[in-house]
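With one protein chain held back, the other chains of the complex are shown just where they sit.
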Amino acid sequence: MKISDIANITEAVIEGNPDTEISGIAKIEEAKENEITFIANPAYEKHYGTTRAGAVLTSENFKPSVPRREITLLRVKDPYNSFLKLLKHFEHEEISELCGISKFASVPENTKTGDKIFIDDFVKIGNGCRIGYNTKIFSNCSIGSGVKIGNNCIIYPNVTIYKKCIIGNNVIIHSGTAIGSDGFGQAKQKDGTYKKIPQLGIVKIEDDVEIGSNCSIDRATLGETLICRGVKLDNQIQIAHNVIIGDDTVIAAQVGIAGSTKIGKRCMIAGQAGIIGHLSICDDVILLAKTGVTKSITKPGMYGGYRCKPAKEAVFDEAGINKIPEIIERLKKLEKNK
Amino acid sequence: MKISDIANITEAVIEGNPDTEISGIAKIEEAKENEITFIANPAYEKHYGTTRAGAVLTSENFKPSVPRREITLLRVKDPYNSFLKLLKHFEHEEISELCGISKFASVPENTKTGDKIFIDDFVKIGNGCRIGYNTKIFSNCSIGSGVKIGNNCIIYPNVTIYKKCIIGNNVIIHSGTAIGSDGFGQAKQKDGTYKKIPQLGIVKIEDDVEIGSNCSIDRATLGETLICRGVKLDNQIQIAHNVIIGDDTVIAAQVGIAGSTKIGKRCMIAGQAGIIGHLSICDDVILLAKTGVTKSITKPGMYGGYRCKPAKEAVFDEAGINKIPEIIERLKKLEKNK
Partner (left out) sequence: MKISDIANITEAVIEGNPDTEISGIAKIEEAKENEITFIANPAYEKHYGTTRAGAVLTSENFKPSVPRREITLLRVKDPYNSFLKLLKHFEHEEISELCGISKFASVPENTKTGDKIFIDDFVKIGNGCRIGYNTKIFSNCSIGSGVKIGNNCIIYPNVTIYKKCIIGNNVIIHSGTAIGSDGFGQAKQKDGTYKKIPQLGIVKIEDDVEIGSNCSIDRATLGETLICRGVKLDNQIQIAHNVIIGDDTVIAAQVGIAGSTKIGKRCMIAGQAGIIGHLSICDDVILLAKTGVTKSITKPGMYGGYRCKPAKEAVFDEAGINKIPEIIERLKKLEKNK
C-alpha cells in the first residue's frame, strides 16, 4: 500500500513522498523502513529521533525535535483514532474469507445455516441448531443441541456451548470458554451430603459481546443468565447462574460474579474483583482490581478495597493503617506525661 | 403432563383443575399459562397477584392475598424439595437416552466398556481404558491411556483426563476441565534455572463428585491427588498436586489450593479463597470469599480475611480500621489538653 492510500484511509495531510510503499504497522521502537508507526501520546515523541519507521502518523501540531527527512509524516486530527482505522485495515482479512463446512466436521442435516458460514475441522454441532450468516466456528468447538448463533460471529477453537443457549449477532468467543455449563446448585441433605439441583435454564448472549479465553458462564437454574448488548469480557471470568450483566459493561480478567447478582450498565470491573451472590450493582460503577464486594452498590462511582468501600475511603483506610505505629508512639508519650 | 400427574410426583393436594396441561416449570415472574411455578419463600408471595403461571406449587398454609381463580394451587409439606423433585422430572432426559460409540470417535479395541455407554464425535480414548456402565463422554474429550472411569458418569465436551487417572461412579465433569496435568514441581538449579520434577502420580476422583468448567486438578508427584466422595467443585478451581479434599466438601469458583494441602470433610470454601501449600484444614471449616489461608486450621468454624482469622475477629479488624480517624481525633484532643 502506498502512503497516498494510507492518507486516503486516515484523511491525512502528507509531508513527504506519497509513493513510498508501506507493508505494515508497528510500534515506534520496532518499526522498520517499510512500516508506518504513530505518535498519539507526547510521551512517545522522544522516539522520533531514533525510529526506523518509513512513515509516522501524528497530530496536526506535532513538532519534530530532530529533523528526519527520510520519514514521511501523515498529519491527522486524531492520531489515535486514525491509528485504529489503520489497524483495522491491516488486520488480516483471512477470517472473513473463510467459508464452507469441513468434511471433518459433524453437522447434522437439520442444522439451519446462513450464507458464508465457516465450520472448521472436528467441530461438533448438535441437533436442531441455527447458525447465522457469515458466522465462523473454528476447529474442535462443541455446540450443543438447539443452540442458536446469530450473524457475523467468530467462535475460536475449543469453545463449548451447551444445549439451547442463545448467542446474538457480532459475538466473538475465545478459546476454551464454556457457555452454559450447569450452575453450581447443590441442595444440602440432612446426612451432610449434597443433591444436585437440575439447571434447566440457558445462557443468553446479546449482540456485540466479546468473551475472552477460558471463561465460564453458567446456565440459569430456571430462566436465563444474561449477558447484555455490548458487554466485553476479558479472560478467565466466572459468571454464575442467573447473573445479569448490563449493556456496555466491561470486565477484566479473573473476575468472579456469584449467582443471581445483577450488574448495571456501563460498569467497569478491574481484574480479580469478586462479587458475592444475590447483589445488585447499579449503572456506572467502577470497581478497582481485587475489590471484594459483599453488599449491593446503589450509587455510581469508584469503589475498591478488600471489603468494598468508595475508593476514597479505601485510600483513607490504607493511610490509617500506615499511621498506627505513629499513633502508638503518641499514646506512649501521653501515658508517660500523665 | 397434567396437574394430576404433578400432584402424584410431589404428593400434593390440588386446589383447582386437575386436568390442566402443564408443559414446563418457570420462575414466578416469568412463568406462562401452560407452566407451573412455586412459592417456597414468603418473599416471593408478592408475585402471586401478577404471575401468569397456570399452577403454583406452595405450602400447606399459604394464604393468597389476592384471589386468583384461574391458578391451580398444589399444596405440599416442603415446597422447595417438591420443586427439586419436579425440576428433576422436567430435566430433559436426552442425556440418559444417548447411547453408542460415534464412528468419528477414536476408541481402541482394547477399551473395556460397560453397557449403555455413549462416546461422542471426536473423542479420543487412549490405550487400555475402562469405561463403566451408562457413562456418557461428549465431543472433543481426550482420555489418556490407562484411565478408569466408573458408572453413570457424564463428561462434558472438551475435557481432558490425563493417563492413568481414576474416576469413580456418578461423577460429572464440565467443559474445559483438565484432570491429571503435571503438578508444578520445579527444582531450582545452582545457575538459577529450573529442572522439571517428573510427576509420576495420578488423580483419583471418588464417587458422586461434580467438577465445574475450566478446573485444573494436577496429578501427584508420587501417589495421588485425591478428591473424596461427594465433593462438589464449582468452576475455575485450581487443585495442586498431592492435595486431598475430604468427603462432602463444597468449593466455590476460582478457589486455589496449593500443593500437599489437606482439606477436611464437610468444609465450605467460598469464591476466590486461596490456601497455601502443606497445610491441614480440619473438618467443618467455612472459609468466606477471598480468604487467604497461610496457616493450618485445627478448629471447626467460620474464618475470613486477607490473612485468615476466625470470622468474628476479621469483622473486628474491619471495625477497628474504620475507627482510626476517630482515634486520631481523640489523640489530638488529649495532646491539646495535656
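So that you can tell them apart, the chains are marked A and B in the order they are listed, and the count of residues begins at 1 in each.
Quick note on the criterion: a contact is a pair of C-beta atoms (placed from the backbone, for glycine too) under 8 Å apart; a residue touches a chain by one contact, two chains touch by 3 or more.
Bear in mind the structure is a predicted one, so any value in this text is a computation, not a measurement.
Checked against the hidden chain, the listed residues B:Thr111, B:Asn140 or B:Asn170 yield one contact partner: B:Asn140.
Of the candidate positions B:Gly292, B:Pro310 or B:Pro325, contact with the unshown chain belongs to B:Gly292. Residues 25-27, 30, 80-81, 84, 87-88, 90-92, 94, 102, 104, 120-122, 138-140, 156-158, 172, 174-176, 208, 210, 212-214, 230, 232, 234-236, 248, 250, 252-254, 266, 270-272, 289-290, 306, 318, 321-322, 324-325, 327-328, 331, 334-335, 338 are the ones on subunit A that touch the missing chain. Listed for subunit B, the residues touching the missing chain in the whole complex are 106, 122, 124, 140-142, 145, 158-160, 162-163, 176-178, 181-182, 184, 186-187, 192-198, 200, 214-216, 218, 221-223, 236, 238, 240, 254, 256, 258, 272, 274, 276, 292, 294, 306-307, 316-317, 320-321, 323-324, 327, 330-331, 334, 337.
Everything that follows uses one rule, which is that only the chains that are shown with their structure count from here on.
One inter-chain figure worth recording: subunit A and subunit B are separated by 26 Å, centre to centre, where each centre is the mean of the chain's CA atoms.
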